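Only one protein chain is missing; all other protein chains are in place.
Coming up: subunit A.
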Amino acid sequence: MAWLLALLQTLLFIASAPILAGWLKKVKCRLQNRRAPSLFQPYRDLRKLWRKEPVVAHSASWIFKATPYIVLSTTVLTASIIPLIAVNLPTAKIADVVVLIGFFALGRFFLALAGMDIGTAFGGMGSSREMMVSSLAEPAMLMAVFTLAMSASTTNLSEAMKYVLDTGLVLRPSFVFAMLGLMLVAVAETGRIPVDNPTTHLELTMIHEAMILEYSGRHLGLIEWASQIKLMIYGVLIVNIFIPWGIAQDFSLRSLGIGALSLGLKLIGLTVLLGLSEVILAKMRVFRVQEYLSFAYLLTLLGMLSHIILEIQH
């Protein structure tokens, strides 16, 4: 029963990821006084891509063809581990939050290899930059996660969320810092403005898009879907770790419904925030990213220190 629920939750996760992307687009369009496409436009785009014939360069190896599948599967696997609308699911035991960071690294490793597989300047540039951004983002991410893990004395996400739920609404300075840091990291890792711009195809500014420039058709569709799921994963991580209230603690239909509803509301709010920041901010130069990410690291470090100094009692 629990495993079935975990499977259903994963399916819900990956199925609703495009709608989040659609909603983000809607928010941005409203803010920019443009007419927004339908909420379901991302589904139409994906369906279009999946039906198209992929074109692969002569110099591509099996890595290029396998990467979309690997990237999507690591992302789906990550999604299956994160408690979405209910905690206490058995999948959370398979991998803790450090492994989760490892999953992202695995997908990124293959994506970066695929960027270099064809032998064009664009791909290599994208791979190089992606590895740079991620290597700076990873310590900040880990610091944020560590703050949570040390407070809850577990790295199991489900257990950590239960801990936050059990202790009730208390103001923790460490969590505030960690949440801010994690938000900055999430922006960098999902390739949003101001670190990367997913809508541009200008070589000077591309990071993620440069890596996947050679992809087309079905392959591109899979990668796009994976990055939509990744955006949702970060959103869910932020809202469920730091504001988990509403998430179902038992498997009754009512609490699951409340869980889904509250998650939806929280994500809608978070996405509005992301849309706002994307409209206000401009894309940074590539070598400003390090300052941005060191700031994120500093925030998470402050979170960790304030946990150690203010919150540990002996």
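One rule holds in what follows: a residue touches a chain if its C-beta (ideal position, glycine included) is under 8 Å from a C-beta of that chain, and two chains touch if they have at least 3 such contacts; residues count from 1.
Here is the rule we use: contacts and distances are computed from a predicted model.
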Expected UniProt protein name for the omitted chain (select from "ABC transporter substrate-binding protein", "Ribulose bisphosphate carboxylase small subunit", "Acyl carrier protein" or "Hydrogenase 4 subunit B") would be "Hydrogenase 4 subunit B"
Sole touch to the unshown chain from A:16, A:41 or A:73: residue A:73
Residue among A:155, A:197 or A:240 touching the omitted chain: A:155
Can you work out which residue in A:2, A:15, A:55 or A:265 touches the chain that's missing from view? A:55
List the subunit A residues touching the unshown chain? 50-51, 53-59, 61-63, 65, 69-70, 72-74, 76-77, 80, 93-96, 98-99, 101-103, 105-106, 108-109, 112-113, 115-121, 123-125, 127-129, 131-132, 134-143, 146, 149-150, 153-156, 159, 213-214, 217-219, 221-222, 286-287, 290, 297, 301, 304-305, 308-309, 312, 314
